[in-house]
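Moving on, here comes chain A:
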Amino acid sequence: MLGLGIVKGLIETARNFLGSYVDKNRLVTVQFPEERLPVAEAARNFPFLIYDGVDPEQGLRCVACQICEKECPPRCITIEKSKDKKPDFVGKSQFYPAVFDIDVSVCMSCQICVEVCPFDAIRMDNEFELSTTDRFGGLLWTKEKLARPNEHYLAIHPTEAAEVEARRAEEKAQAEAKKQQAAVTQ
Partner candidate 1 sequence: MRQMSAAFLILAIMTVLAACAAMTLRGLVHCALALAVAFAGIGTLYLSLGAQFLGLAQLLVYVGAIAVLIVFVILLTRGGDSDAGPLVPTRLPITGIVVATTILALLAWAVFHSSVIHFPASPVPTATVRELGTVLMAEYVLPLEVIGLMLTAALIGAVVVAMKEKQDPQ
Partner candidate 2 sequence: MLDGIAVDQVFVSLKHWVLGYSPAAIEPAVSILLTILPILLVFPVLFALTTVLERKGLGRIQNRYGPNRVGFFGILQPMADALKSLTKEDIVPASADRTVHFLAPLVLLAVAFLPYAVLPIGRNMIAANLDAGVLFFFAIGAISELSVFMAGWSSRNKYSLLGAMRAVAQMISYEVPLLLSSIAVIMAAGSLNTVDIVNKQAGFSGIFPHWYVLTPWGFAGFVLFMISATAETNRSPFDLPEGESEIIAGYYIEYSGFKFALFFLGEYLGMFAISGLGITLFLGGWGAPLSFLTWIPSWIWFFAKLLGLIIGFIWVRGTLPRLRMDQLMNFAWKFMLPMALVIVVSAGAWRFLPQGVTRWLISTLFLAVAYGLLARGVETRNKIAKRTYRFAE
């Protein structure tokens, strides 16, 4: 019968029209500024550097080993090693980055830098409202803008951060034990 398919189609749109008033999972629109979807835990946008404790300079975990600079596919990270050293969380004196820039306009948030970083110094943030009017300076993030406290990392990626904390605490404990043991043998 000629018109039957069209009528069935009309019934289908009518069902959707009425459905959108009746059950919630048909009407899927989220009114963005007022309503916000919860951000997925694993969501990633641009990297940030983690520092322990209070002082971003002292507590910065990054030891400027430049692995992430080499591995980053679009080469958007530029690091300059410092001349002197500072102690890291286990007490070993390490270099630290004098300059650590990420050109956010080049970064494609692929999080390979996070994967290859042996010191858990860089993680992916999920902040996405980052529009700036300044196309060049505004998008070249320096070390100061990138540094974030460890609590922020614990807040946005809880499960992953918990594992990292556990591992670091255990490493610290081992280092302490070795130090006592070294002190005892002296």
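What we mean here is this: a contact is a pair of C-beta atoms (placed from the backbone, for glycine too) under 8 Å apart; a residue touches a chain by one contact, two chains touch by 3 or more; residues count from 1.
The set was built so that all candidates are chains of the complex that A comes from, given by their letters.
Since the model is a prediction, treat every value here as computed from it, not as a measurement.
Interface record for this complex: partner of chain A among candidates 1 or 2 is 2, by the touch criterion.
Those residues of chain A that touch candidate 2 in the shared complex are 1-3, 6, 9-10, 12-14, 16-17, 19-21, 26-29, 31.
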